[in-house]
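Following: one structure in structure tokens, then a few remarks.
Removed: one protein chain of the complex. Kept in place: all other protein chains.
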Amino acid sequence: MASHNASGHNEEHHAEGMYVPFTSQREVVNDLVTKHDKISDKWLSGVAAAGFLLVLGVIGFVMRVNDGVSDRMVWAYYAMMFSFILTTASAAPMVAIAPRLANAHWRRPVSRVAELWSAAGIFSLLLFIPMLWILPPLTDGRRSLWFYNSDDPFFSKVPVYSPHIWTTAALLSLAALGIMLLWLSAMPDLALMREHSTGWKQKWSARLSGRWIGTTEQWNMLHHRMGIVGALYFMMLVFVHYLVSTDFLMTLVPGWIDSLYPLTHAANSLQAGVATVILTMFFLRKFGGYEDYFTLDQFWAMSKLLFALSLLWFWFWFSSFNVFWYGKKPSEQAVLKYLMVGSYQPAFMAGFILSFVTPLLVMMWNRVRKSFWGPTIMSVAVLAGTFFDRLRLYVAAWSYPGVGDYRVDKHEIPFDSIPAANMPGVPDVLIVLGVIGGAVLFYLLAARLIPPVSIWEQKELMLYKLHKAYHRTEVLVLGKPR
Amino acid sequence: MQEHVQLSQKKINDDLLAGVLGMPKWWLGAVGFLLLVIATGIGAYGYEINKGLGVTGLNRPVLWGFYITNFVFWIGISHAGIMISAILRLTQAEWRRPVTRVAEVMTIFSLMAALSNIMFHVGRPWRLFWVYPYDFSRGLFMNIRSPFVWDPSAVMTYLIGSTLFVYVALIPDIAVVRDRATGKFAPKIYGMLCLGWRGTPRQWKLQAIAGILLSALVLPVFVSVHSIVSWDFAVAIGVEGWHSTIFAPYFIIGAIHSGVSAVAMIMALAMWMWKLDNYLRPDHFDAIGRLLIVVATTWFFFFFVEWIFALYTLESPELALRELQVFQAPYMWLFLAFLLTSFFIPVPMWLFKSVRRSPGLMFLSTILVNIGMWLERFLIIIPGLARRQPLQFDWGSYHPSIVEILVVAETFAFVALGMLLFSKFFPIIPIFDMKEGMQVREEIKIGRRIVPASIRETP
Partner (left out) sequence: MAENKWGMIVDIDKCIGCQACVVACQSENNIPINEEGHFNQRRAIEWIRIERYWEGEFPNVRARFVPVFCQQCDDAPCEPVCPVYATYHNSEGLNVQVYNRCIGTRFCANNCPYQARFFNFWEPEWPESLKNQLNPDVTVRSRGIMEKCTFCIQRIRRSTREAAKDGQEVEDGDRGMSPACVNACPTHALTFGNLDDSDSAISKQSKEELKQPAGSRPGGRGYHMLEHLGTHPNVVYLKKVDKTAEEHEVHG
């Protein structure tokens, strides 16, 4: 209802371009609680579609299980999809954390959208379980972060399952921190639902919101905790990327000694995370009825972020590439050949164009950045680009032919000709669809439990953002609480 | 975020122009001392030109020494100016206002110091201009594949860009000085410099647009400069420990670490020397301290990853180099000092709000950071060269000669002198920016709480 009425309202009372849909906190609360309370057909059909995809994925997975876990090559696409979810969904909460720490007002409706993606962190944890079996222990002689070396008296004592152990621990902590962040930031809203909702939701929110009554002390504590958990989430995210990109990717290709890559992996994930949130915002705006919250302000700010991170994509990629390419060492040239110009070249080019070239050329125009469609289409491009980038790396690494033939002192990739690309089979396609469907399903279900737009942050905004006459014009007064 | 110190416009003018229009007693003495250091350095350099680089401590395995270390160091320092100024301007952080010009001016002088190091470094400085596309009569373009060609182009672009950046922000203030300067020449010179500034709305609009455009354009240059400096090392396969892909971001974050520290240092100095207590408040040091915690931690993570990946290779030359850095004197002591001064002493200090809000302690801790970051560059450059792996026959070591030390001291004196001269002839705190800050400052009353706010244009 809001969009048209509100824009009419807008034209009547305010200068052009200003958009004030609500005049009191009560209106905001009513609007958001009502919207969240009713189950819409669109949500149901979304759940059905995502569930269907997930079922397909399970079928694909079962087909793969039949092939066994000894041949890593058949699991290449699965590994890639695990990393894709880690790159997109798990990074999305960063969009809530960073702007909140920077005290930017535009993030208020966005932060919950982003935090809800940490629900998909649980899904990535589930996805990780089979990886434990697929990745062999360190005894195959590959290099690893854990310096296992069977010949050395000291380093032979390193547990041969170190990658599995540490990554599991880190992923568990990441998921836990994500849920904790979501819960913390939802606390005031849960308390609201406790007061305003009915039925199972009320019971459920009453249990989760605990003794929240919104005293000053509680608020201070909440802000403090959110800051700490957010910072920890960020650190853990970087650490998870560091572990996954090394132990589950780089070590599988012997000559690939790229100290920047773990950070590239993390930086790419921030870009993909922003894209994920923009896309979610768009869907919530289009189908969820949240037009009044996801305004041009949000899209504009997010697209600036996406633009900056797309530039960062290039810088990180080029920093790695330039050192390898210029150095001309055969081992590094072989890595470049295998990952960039060999059989995976189409995937690399697709990733390069979609993650960097297109965003650069399109989003350098402010008119595109300051629109609804521009950022949305670009985030689809970036997500597709991330998909292809992960594809060319993970599928290439997991399909690396010399499995079980590593020696620690080996400098070079032993093959003379680049092996053909590992093309996806039917199960792989099913897995790709299923994993995406699964992540979306987790998100949709989580959005059922917790309002996808943070009510208290909206209310706060009404306090901190005033319109004021200033000489002959009208200005915004933005409060920056400290 | 700022504590509220409301100052009248007249008071701002009086305070910030005191140095420009008057002449403090210590100023001439300081300038004289710095000129002496510079003269000694130039003398030493003349001796070096006359005799050849033999007068330095450089030798065959260690062909790059103090000068290159110092070059990287000053390039690093120069990164703070744009980092603080452009990024904070684009993100509209209010606390930036009194800090920006100090940082920007430091950028300019440290870039000049960095360039002079290249002159000290090369064997035949009188032909250094060949790295530019100049002297076409030779029929030879420079080799654009060389990082030493990327370097001068990036640094010069950066120097020109940041000079413009400073200048554009300086114009309204020069006009203020013009209106108050006395004497025969001063009004004329300031009059010329301020380009006919009258403060019309159109001029203000153009000045604001130019500032924002330059901020956005200088940022990619800022990133490119230190990436390229890092590639001077990273693209080389001949030296163990240099060929690492992380170098570009690692150098940048290290540069920001040392540069922002240097800004805090200079802020404290400026505050004491020009009595700017009303402008550089403890809040500004607090904000810089918070920024530094984030920057230092990120930098340390990069350092950690760089090390892990050096060990990860498990290749004996790399391991031998790292062993040299950490366990063998004298590098061991330098390494220890580097770790303590660049991270383990200052960062725990900054965690305390009382330290962050004390200019004296911030001054001390940031000096430590800069010592540490100087050592970091030294430890990246020298040990790898001293033990050129895997041919071990020509191992060596390096001790700087007195000539190098004097010349390096000269660069420090040069930057200090530059800052002193600048702050004597131009307001070191942007007057118009301070006044604007006073104008856009607001407050919102929520219940019994008063929240500081600022006025923004409606989007």
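Observations on the structure shown:
Should a chain be cited, it is by its letter among A and B, assigned in written order, with residues numbered from 1 in that chain.
Operating definition for what follows: a contact is a pair of C-beta atoms (placed from the backbone, for glycine too) under 8 Å apart; a residue touches a chain by one contact, two chains touch by 3 or more.
Small disclaimer: the values here were computed from a predicted structure and weren't measured.
Looking at A:T168, A:S331 or A:Q345, the residue that reaches the missing chain in the full complex is A:S331. Considering the whole complex, the residue from B:G123, B:P201, B:P330 or B:G447 that touches the absent chain is B:G123. Checked against the full complex, the candidates B:L7, B:I42 or B:A236 give a single residue touching the omitted chain, namely B:A236.
One chain is missing from the display, and on chain B it is touched by residues 51-54, 58-61, 63-64, 121-125, 127-128, 130-131, 140, 142-143, 145-149, 232, 235-239, 385, 388, 390-394, 396.
Against the chain not shown here, chain A presents residues 326, 328-331, 333, 411-412.
The definition used in the following text is that only the chains that are shown with their structure count from here on.
Per-chain Cα centroids separate chain A from chain B by 35 Å. Contacts from chain B toward chain A in the complex involve residues 1, 91, 94, 220, 223, 227, 231, 234-237, 243-249, 301-302, 305-306, 308-315, 442, 444, 446, 451-459.
Those residues of chain A lying in contact with chain B across their complex are 15, 17-18, 102, 143-145, 147, 149, 238, 242, 246, 257-263, 296-297, 300, 311, 315-316, 319-320, 322-324, 326-329, 408-409, 463-464, 466-468, 470, 474-482.
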